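One protein chain is absent from this view; the other protein chains keep their places.
And now, subunit A:
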Amino acid sequence: MSDERGIPRREFLKSAIAIGGTAAFSACLGREEVDVPTGPDDLSSYPQRQHAWNEVLPRDDHGNIIAPSHRVLLYLNYRRDGQPNEDDRDQVETALRGIEHAYERSGDGLLLTVSYSPAYFYRFDDSLPDDVDLPDPEALAPFEEPEFDTPDAVVHLASNTAQVVLGAEEALKGNKSTLNGVDQPDAALTDVFSLADRRTGFIGDGLPAENADDAEGVPADKVPEDAPLFMGFKSGFKKNQASEDRVTIQSGPFAGGTTQHISKLQLNLNQWYNQDDRWQREAKMFCPYHAENDVIEGAGDNLGTSSKIDDCQPTDETAREMGVVGHSQKSARARDDDDSPLILRRDFDSTDGGAASLHFLALQRRITDFVDTREAMNGTDVTEQSAVGQRNNNGILQYIRTERRGNFLVPPRSLRALPPGQPAGDAQEVTHESS
């Protein structure tokens, strides 16, 4: 389907997300023929875990979760100095409920989380409970110098339907009196918060190729037509992701919550596609064994439910003997005693600022889990002992540059509106009446 100017439908939709605003939203409505069910009147059955998305997301033929394709991250600063008051909390909760009534909680509907930074929690006299590991962001490799994101809160909006993400955002900004036919409350998130930054993106088969024109430096016609990510491979296999249980905080007043790390990684696709060959891309993304044995077809859907990393030799052996190590191979060194990865990746590509990049959003029980995983990915130990360089032949480090990092706490649903630093033990019961 095309609009009058002949822009293919999907191509229009992704640009709309990047542009945002009411005009983009209305334009979307006209072009995206979907009927997204509204949410329930009674939201009390919604899970305490804001990050419990998997149960409502579609799966591919192998049973891997398909990540929601359209994303917006709203970076917000609380307008009030000092501690939040109840009015503000009500306002935030009411605004969030407004969009939840408008769209059902599903892949085609709306998925969202609200999270808070260490900077937000500094306003309280009491520091966060010991069960919560939420340090300030820091550089996580000897060779990076990122800027740190310190806004108070981040709202993550996700859907397979572009207009849902845009509509929800507009409603949160107080720009919609009705949304999907549902009256919106007279409460805007932006009355309580100011917008510090807006980041957008996409993930899913074909979207990167369609978005390639929006970004500088993406080699024309090189991103495979069916790839879900700019770098050409499928990611997020079932067995290479932590479960939602694995990343959930187990005890204390924030039990049911999780921590979130968001980095912005700039991609260099020219070297990746125009200089490296397919062998190198497979070896560097997965491991040399996969490249040698043609394990990966196309984007790698044939791999099934895992990246088959068990077939790779140990990372240090590959480094010594082949002079190159794969990203997946290295990262898989950060696993727990049950052989589970430590982080749940919900990353997505972006053309924000006209450059190909990736918003690497990861959930983990403790930020330390992310730090350990990133350390495994840096492979500094491997470079010291082998021909593998700091970036050269070192997974995908040659092609990514960390621009920004931020840490956030995704509290349980009952605490998602301006949580205190030390909620009372019964905080989870202090939920707002379902409206």
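Observations on the model:
Here, contacts are C-beta pairs under 8 Å (C-beta built on N, C-alpha and C of every residue); 3 or more make two chains touch, one makes a residue touch a chain; residues count from 1.
Note that contacts and distances are computed from a predicted model.
Only one chain is not pictured, and the protein name UniProt records for it, out of "Methyltransferase cognate corrinoid protein", "SRPBCC family protein", "Phosphate transport system permease protein PstA" or "Iron transporter", is "Iron transporter".
Of A:H261, A:R391 or A:R405, it is A:R391 that touches the chain left out of the display. Residue in contact with the omitted chain (choice from A:A52, A:L179, A:A242 or A:V324): A:V324. The chain omitted from view is touched by exactly one of A:Y46, A:F124, A:F148 or A:W279, namely A:W279. The chain not shown here touches subunit A at positions 141-145, 216-217, 266, 268, 270-271, 274-277, 279-280, 283, 288, 292, 319-324, 353-355, 380, 383-393, 398-399, 401.
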